[in-house]
Every structure is written in C-alpha cells, then in structure tokens.
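In this view, the complex is presented without one of its protein chains, the others remaining in place.
As written, the chains take the letters A, B and C, and residue 1 is the first residue of each chain.
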Amino acid sequence: MLNQIIFGYFAVTMISLALIVITRKNIMHSIVYMLILFFHIAGLYLFLNAEFLAAIQIIVYAGAIMVLFLFVIMLLNLREELRKSRFAITWPIGAIFVVLSAVMIIISVFGNRFANVGNVKISDIEKVGHTVAVGKLLFVEYLFPFEVASLILLVAIVGAIVLAKKEIK
Amino acid sequence: MIPKCYLFIPFLPLVSFVFNMLFGKRVLKDKAHLVPIVAVSGSLFFSFVVLIYVLFGNLVNEDLYTWVKSGDFKVSIGFLIDELTAVMLIVVSTVSLLVHVYSIGYMHGDERYSRFFAYLSLFTFSMLMLVMSNNFLQLYFGWEAVGLSSYFLIGFWYEKKSASDAAKKAFIVNRFGDFGFGLGVILLFITFGTLHYVPIFSDVELIKGQVFSFLGMDMDVATLIALLLFCGAVGKSAQLPLHTWLPDAMEGPTPVSALIHAATMVTAGVFLVARANPIFSLSPTALTVVALTGGITAIFAATIALVQNDIKRIIAYSTISQLGYMFVACGVGAYASGIFHLYTHAFFKALLFLCAGSVMHAMSGETNIQKMGGLKEHMPYTYWTMLIASLSIAGVPGFAGFFSKDDILWRAFASGTFTGKFVWFLCTVGAMLTAFYTFRIIFLTFHGTFRGTKEEKKHLHESPQNMTMPLVVLAGGSVLAGYVGIPVILGGNEWFSEFLSPVVGYAEGHGGHLAEFIVMLLSVIVAGFGIYGAYYIYLKRIDIANSAKETFKPIYNILYGKYYVDELYEYMVQRTILRFTKYVIEKVIDSWIIEGIVNGVPAAIGWLSMKVRRVQTGVVGHYSLAMALGFFVLTIMIVFKIWN
Amino acid sequence: MVSLDWYVVLSLIIFFIGMFGFLSRRNIIMMLISIELMLNAVNISFVAYSHYIGDMAGHIMVFLIIAVAASEAAIGLALVILMVRNKETIFVDGLKELKW
Partner (left out) sequence: MQVPDLIPVVPEILMTILVLSLLVIDLFIKQKEYIAVYTVVGSLLVIISVFYCTGVTFKGMFVADSYSIFFKMIFLINVIFAAIISVEYLKKRASLYGEYYVLLVFATIGMMIMASAGNLIVLYLGLELMALSTYVLAGIIRTDGLSTEAAVKYFLLGAFSSAILLYGISLLYGITGSLDIREIGLYIAKEGIINNKLLLLGLVFFITSFGFKIAAAPFHMWTPDVYHGAPTSITAFMSVGPKAAAFAIFGRVFMIVFPALSGSWVNLLIPIAILTMAVGNIVALAQTNIKRMLAYSSIAHAGYALLGIIAASNEGLSAMMNYMLIYLFMNVGAFILVIMLNNQAKVGDSIHDYRGLSKSNPLAAFLMLIIMFSLTGIPPTAGFMGKLYLFMAVVNAGYGWLAVVAVIFSAISAFYYLRIVMFMFMNESIEEVKLSLVDVNGLLLIIVVFMVLFIGVNPQPFVELARLAIL
C-alpha cells in the first residue's frame, strides 16, 4: 500500500510538473520546474533500486544540462521574447494528435505481457552496491557503447566550438 | 563447338563503325572506306569459317554476356549459330562486302563519305547481331537497330525533302509492325518465362491448345504469338498492308537500296518466321494468314511493277513481290524453300539494284526508264550482269532464281491445302508478271534507241571498275547460287533443304514426280511468255505499249497509281481520322478533352506540384506536426488493423 | 508492489507531454527542453523495465542516454547561439527563408 501511495505521489507530481514545464511563458520558470521534476525522477529511480542513476540524474541532468540551459538563456537576454505568444497557432492540432496517439497506446499497455527473463536479482545489486554493479557492467560487457559515447562527447565538444565561436578574420 | 572467332563477325563492323565515327571526318576523309571494307571482309571470312564448322555439325548456343539476371528473368547477349544462321551470315556479309566495295565508286566525292560508310557498318553490325541472336530480346534490339540504321541511310541525303520524308515514312510504318512484334515478345515471355530460343522451342508443344483471354475473347496462344510476330515481319518485309514505305525508301543511295532494302534487312521478316517456325507450325491459322499475305502481296506488287517507270521503284516492287514468295513458302510450311529463295534473291536482287545504280550513275541520276534505251553498247558489263540477274529472277532454267522459285511453287502446290493451291496459282501468275516487268526494264533501258537528251548521251559511260567488279561477282552468284538446291527430279538431292532441316524441319509434300515436273514446266512456260511479251511489246511493236495503255486506261491508272494505297492511307489519316478528330474537338467537346489530355496531365501535375510544395512552409512546427500526423496515422493503422 | 503497467503509462504520459511541448512551443529553447522531457520519459521506462525484468542493460542504456542528452544539449544550445546571432530571433517560426 505504501508503495502505491508513494508511486501515486510521484506520478501525479511528475505529470503536473511536466505540464507546467511546457506551458510556462518564462523559460526561467520552466527550467526551475524542470529541475524539480528531475529531482522527482531521481526519487523514482531510488524507488526502483537505481541509486547510481539517481545520482547521475541530479549531477548531470540537473547540475550540468539544466545549468547549461540557464547559462545560455542568461547569455541571450530574452526579455523581449516574453511578450510574444508562446504557442504556435497550430497547437490544438498537435494536441489532438498527441492525445489520441497517447490514449491509443496507453490502452494497449494494460494487460500486456512484458518480459520477465532477466537473471539479475535486486539482492545481488544491493550486495555490491548499484554503482559497482553498473560500473562493472559498463566496463566489461558494455565497453563498446561506452567508447562510442566518448566519441559522441568529443563530437559535442568539437561541434559546439565550431558552431558557437565567433568568426575570426 | 565453334571457336570464339565467330565473335569477329558482328564486332568487326562495330569497330569500324566506331572508328569511322571518331576519325572518319577529320583523319580518313576519302580513305574512309578502308576500315569498313577490311572489317566486312573479315566478317565474310569468318562467316565462311563458321559455315565450314556448321557443315561439320558444330553448332553454337551460348550466352556471351549476361546483362541482367534475376530469378527467371534474364537479359543476355548470346549467340546461336546453326544452319539457318550460317546461311544468313553468308548472305549478309557477302552482299554487305560487295555493297561496301561498290559504294567506293558510287559515293565518291560525297560530302559525308565517311559517315556513309559508318552507317553501312552500323547496319551490317545490327543485321549480324539480329541473325546471330539466341533470344528474342536481342533479336528485337537488332530489329530496331537495323530499322534505325535504315532510317539514317534512307534519309542520308536529308537535304532532299523527299529523302527525309521517305525516312520518316519508313520509320512510322515500321512502328505499326514493331508494336505487334513487341507485344509478341512480351507475350512469349509471359507464356514461357524466358526469351531464349532453345527453351522456348523445346517447350513449344506445351502451349498447344492453351488459350489467352483478353477482353473477354479467347485466343489460341500459339496463333496469337505467331500473328503478333508476323506483324513485325509484315512491317519489316514490306508486305501488304504495310508495304508503302519500301518504294519510297528508294530515295536513299542505291547501294543502300541494294543492301538493306533488297538483300538483307527486308528479309529479316522471313528470317523471323523461319526462326520461329516451331511456333508458326503450331497454328494452321497463322500459317494460312502468312501464306495468303505472301501470295496476295506477290501478285499485287508485281502488277504495280508492270507499269512503273522509275527503274528503282520497279525493282522495289519486285522486291516486295519476291518477299511475298518467301512468305508463301513459309506459310505452306516449306521454310527451307523460303530461306533458299531469300538466299538466291539476295544475289540477283542486289545485282539488279547495283546495275540500276550503275545505270543511274551513267545517266547522271536519271531514273525514268522511258528516257533511256540502247545503253547496251555503252555499258557492256552492266548490261550483261543485269541480263543475268533478270534471267535469274524470271526463273529461266539454269539460273539461281529458277531453282528457288520453282521450289516454292512446287511446295505450295504440294502442300495439299486449298490455300496452298490458291497461292500457287497467284505465284504462277506472278512469275509471268515478274518475267515481264524485269525484261521490260532490260528492253527499255538497254535496247532500242536512246531517248534521253544529247548531253546525257555524250555523258554515257561504263562505271568504274570498283563498281563493275561487284556486279560480276554477284552475277556469278546469281547463276551459281541455285546449284546447292537442285530438286530431285532434275537429278539433284535438294541439299539445301536437307542442310536446313535440323532447324526448320521438312515440308509436307503430296504428289509425285510427274506433278512436280508439270508445275516446273508450267512456271518455265509462263516465264517464257512473260519475256516474250516484254520483247514483243517493248522491242518489236513499240506502238502496242501505248495503244494498250490507252485501251486499258482505267487499269493502267490504277496500277500506275499503285492501287492508290498511299492515297488511301493518306485519305484515311488526313481526311477521316484527322477530320473526325477535328470535328469531335471543335463541335462536340469544344476542345477541352483532348487539350485536357495532351496538356492537362503535365499541367495537372505541375499544378499539384505548385500546391503541394506550399505544404513545405519552412516552419519547423509544421514539419514536426507532419511527423506527428504520420505517427498518429500509423498508430491508428496498427490499433485498428485497417488492412484487414 | 506497483505493477509495471503504471510505470509504462507514467512514462508514456510524460513522453507525450514532451511531444506536445515540442509540437506546440515556438521557442527553440522550450523545444529543446521538451526533447529533454521526452528523453527523461524514456529513461523512466528503461529503469522500470530493468527493475521488473531483472536485467541491467536498461540502466546502462539510461546512463548512455544521459551522456547523449548532454551532447545534444551542448550542440543544440550552440545552435541557439548561432541562430540568435544570425537570425536575431529565438522563435523557430522566424526561420522561413528555406521553404517550398
């Protein structure tokens, strides 16, 4: 029962926060709500025995990505933009598509048989700690994707510099 | 197996074509004939090599190069060399070589001398590919390629309006036939799943009795295929009712007429029927159509040839008539006889044309035989060779044409069907007319007194040696070519039919030696009548010709007007169809339907295009909406499974 | 124990809210944030699946998605700067030079 209550709290809060995020006129407000949402997501991860991911969610998402957003917004000084309409005039069409698709998909979720084939027990993870478990997996089995991710980060560095630096004559 | 050297036969002319196109104009100039002649000589040489191999029973059927292969579908360049091909190779390369040599003199000094030889080589290449093909698709491409080179060559002097018109006419009229041919090839593929001769002909029995339903009509597949293929043959071999292009094609240079429009390309139709004989043999209906078309064309064209005055046109109608004989042979199942006649005809008809060219050369381009006469003294070589050709075509015993024509007549008579008897009758009458009109040329041109102008008379001369030499060679051929097929009753063994029998089988024959002898005798007698008639009218009693012309004025006019077929077509096209269309457009639909179709479809697409491109608004939001729409529609399709 | 269905539904709802944000907002930064929202929805579902399946691959996926999201954000924001510099607007419907 407690589980259900906690999940209910998280779910309702997260959905409301998500809705709030995308409807704010001021981007700053959106970002602040987004941060709160991220903390909730991190909480949900803890609830699902993913401590390391919860930490990453806070550190990387909240701590780095959102801060990057804030940084750029401040850099650009977007005061004037606030006066204009925030939604495209076509938003109701988008809403119809999204709501209908979502309803159709959500209906088909219930009663669906998901897989239950894994061999990792939660007790095993708890024994060594989630961070160790993820780390071992990442550097042994998933070494290749990890390396590819490093290339992606390199591209991001190069790309961001290429795009954002001022033209030098 | 034959060594790969047979590849030289078609590809040497191709090389010379490319060579002449590249270097002809700038480098070779008036030496442009060298490479093509060497190349075609090579082809001839290798044709003989191949013939010897074939005589010893070596055949080739292989795919040289596969272009597309996917499942059952295969497009390849392949060669089939059997007895039929070997004969065709000899005919094509011999005549081609002689025409090449002849053209040195005939085309001398022409502005586009090298281009002419390039086209000749292109034609030779295409024709050789056509006869050497081992599948219908390559045959079809060869078919179109010879048509194209013929188009270039008829319109070679395109400055002359009549020449370019004739080229266009040949092209358009052939479209009709080729359309049917193309459909036939497609139907073959649908029926057999392949286009290679060997599998088709070995499976051909399977389609016996199969029907093809189209628009509610049931048609016998074999008949349908055979008739569609025959459509192509009718167009290319200038049979009724698609014969009108051939006389007009005489606007091209005379060597072209000799090579393409007498000896080789126009016989492709006969070759096609002979090649596809297993299919034709399945369908008595189709064979009857072939025989009747041939017979009627034979006599139809011969009657027109009686009264024409243009030397080349007479020979052109004679060609149409002789092609009719060949189809008669095929139509009564005697394919070997048809090919035999094709082979002898190539010699004497090419010779006739080349002699005509020689005459025209001497007459500075004059073609009207009424304005000639007495050329015998001035051009002995031309006279004697043309005489031999005429004797041959008239069917005088001992000459090549006698053997082949007699063979056809006997086969038609002996086929045992009513159609056979009927076409035999037509052909026998045709034989008389043939003898008459060929000797009409001889007598009007070479005998009597010269009826041209003084200057022309002064100019008369024998043609140079490189023109007379081919004449002599062809004259030899016109005499000797027949001796490979001496009929049994004359002590021969019909070696030619025997030789071709692996490909085309034997003709059915009913009747004994006596009947055969009578048929032969009859044909010789009517030929004699024809010759004597011509002699009597045009040499002895010149007045008769004119009085007869007056007496039979209506008939003369019809014949001189070539039965007004051209006019009829023109009338049909211009008056009937065009006027009807015009009427429909103007009065009934007020022009919007036709305009709608002609301009409307592209315009509608263009309009649609202008509208649809507006969707691309440039706004990212709209693009993502389109993606969401697509996502949404796909979701609906999955959730409701709308394809069930 | 909450059934997996509810986690999936939660992630779907957040995902489609993010999608709606992407479709309806004009501001490029808000569109980027919407995409982050969608990615987070994906992450939630991965973690939930991982938990219920008993397999760690989902966690690895989430880790890598976060890395990619960071890269994407970096390049996206660089593009925002470039856009403001060249086009002097932050609304995507201001980008209308390329059309039709």
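One rule holds in what follows: a contact is a pair of C-beta atoms (placed from the backbone, for glycine too) under 8 Å apart; a residue touches a chain by one contact, two chains touch by 3 or more.
On a predicted model such as this, the values are computed, not experimentally measured, just so you know.
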Touched by the hidden chain, restricted to displayed chains: A, B, C
Option touching the unshown chain, where A:Met74, A:Leu100, A:Ile122 or A:Val155 are the choices: A:Val155
Touching residues (missing chain, whole complex) on chain C: 4, 8, 11, 15, 18-19, 22, 28, 31-32, 35, 38-39, 41-42, 45-46, 48-49, 53, 55, 57-58, 60-61, 64-65, 68, 71-72, 75-76, 79, 82-83, 85-87, 92, 95, 97-100
Residues of chain A (touch criterion as defined above) contacting the omitted chain: 104-105, 108-109, 112-118, 140-145, 148-149, 151-152, 154-156, 158-159, 161-163, 167-168
For chain B, residues in touch with the removed chain: 66-71, 73, 602, 605-606, 608-610, 612-613, 615-616, 618, 620, 622-624, 626-627, 629-631, 634-635, 637-639, 643
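Rule of thumb we're sticking to: only the chains that are shown with their structure count from here on.
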Centroid distance [mean C-alpha coordinates] between chain C and chain A, Å: 7
Computed distance of Cα centres, chain B from chain A, in Å: 79
Sites on chain C at which at least two other chains make contact: 19, 23-24, 26, 93
Shared interface positions of chain B, touching two or more other chains: 619, 621, 624-625, 628
Of all residues in chain C, those that touch chain B in their complex: 19, 22-24, 26, 31, 92-93, 95-100
Residue ranges of chain C touching chain A (in the complex, touch as defined): 1-2, 4-6, 8-10, 12-14, 16-21, 23-27, 29-30, 32-34, 36-37, 40, 43-44, 47-57, 59-60, 62-64, 66-75, 77-82, 84, 90-91, 93
Parts of chain A lying in touch with chain C, wherever the complex brings them together: 3-4, 7, 11, 14-15, 18-19, 21-22, 27, 30-31, 34, 37-38, 41, 44-45, 48-50, 52-53, 56-57, 60-61, 64-65, 68-69, 72-73, 75-76, 78, 81, 84-88, 90-91, 94-95, 97-99, 101-102, 105-106, 109-110, 112, 114-122, 125, 133-134, 137-138, 142, 145-146, 149, 152-153, 155-157, 159-161, 163-164
